[in-house]
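Note that one protein chain is taken out, while the other chains of the complex remain in position.
On to chain A.
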Amino acid sequence: MIERSPLFDFITYATMILGMFLVLVPFWITIVAGSQNLQEVSQVPLNLWPSGHLVENIQTAWTRSDLGPKMINSLIVAVGVTTGKIILAALSAFAIVFFNFRARMICFWLIFITLMLPLEVRIVPTYSIAANALLPFQTILDVFGITGLIETLSGVRIGLEWNLLNSYTGLILPLVATATGTFLYRQFFMTIPDELVEASKMDGSGPIRFFLDVLLPLSRTNMLALATIMFVSSWNQYLWPLLITTDRKNFGTVVMQLKALIPAQNGTPDWNVTMAGALIIMLPPLLVVALMQRWFVRGLISRDK
């Protein structure tokens, strides 16, 4: 529907400006507070004009919460999760769309249902798996009495253990499964004409070649859109890293460090440093979105044929 009345124009512009205002004000406050010194930031009401201490605040925040190594940790986790998600989503959508097997629809719905089960809901079982990734297999062996059987036969007791706590694997793996990504890929794969599949069959390429030579290049914009969303969301992960890393020094991520920057109850209320730290931490996702937004929009809205 395209309306061309001045009143409507006015209303839409007003709504958009209001929305922009709502989004930008907190951001502005962060920048302003991050650039002030302790006295200025403690004033009530807050002076909404930036001051000249941004660089020194950033330096303080950087050293105080050890942001250098933590940035690298965060980057490893975010990139790892993003790549893992894309590979897994592309492969599972490939299986669901292009292969005709009996459990196809069941698989699709099982994946789809996990949309309703975000990490926060399944945090306890996920944690116990992360504590010992081989636990399910141990349980199977125990339940079927295989452990007991082997113990009586050989005298060796089987105890499977693979601890993922305090490791990059633990930080990345449980976040890799993604219903959203699979769904996005499925929708894209369904727009690929059958004749293209058949042409590549006639050209002699098997499923893997078809996937690599045809599907992947064609889904490039999709992949970049997905990467953008996934990078931002995994960079912003707080709960999971907090749970799985007790060794903060080596495996902490920047978002966890932000908590460390918040002034303690009876400490100095240096919110200026906290805000400067927040600015550093939100920079990478901001950059990713800024660089990818062209692809991002294209991948989600239109399909270039």
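In this section, contacts are C-beta pairs under 8 Å (C-beta built on N, C-alpha and C of every residue); 3 or more make two chains touch, one makes a residue touch a chain; residues count from 1.
The rule we apply is simple: contacts and distances are computed from a predicted model.
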Between "Sarcosine oxidase subunit delta", "NADH-quinone oxidoreductase subunit J", "Xanthine dehydrogenase family protein subunit M" or "Glycerol-3-phosphate ABC transporter ATP-binding protein", choose the name on the UniProt record of the chain that's been left out.
"Glycerol-3-phosphate ABC transporter ATP-binding protein"
Option from A:D142, A:E161 or A:E198 whose C-beta touches the chain left out
A:E198
Where does chain A touch the missing chain, residue by residue?
193, 195-196, 198-205, 209, 213-214, 217-218, 305
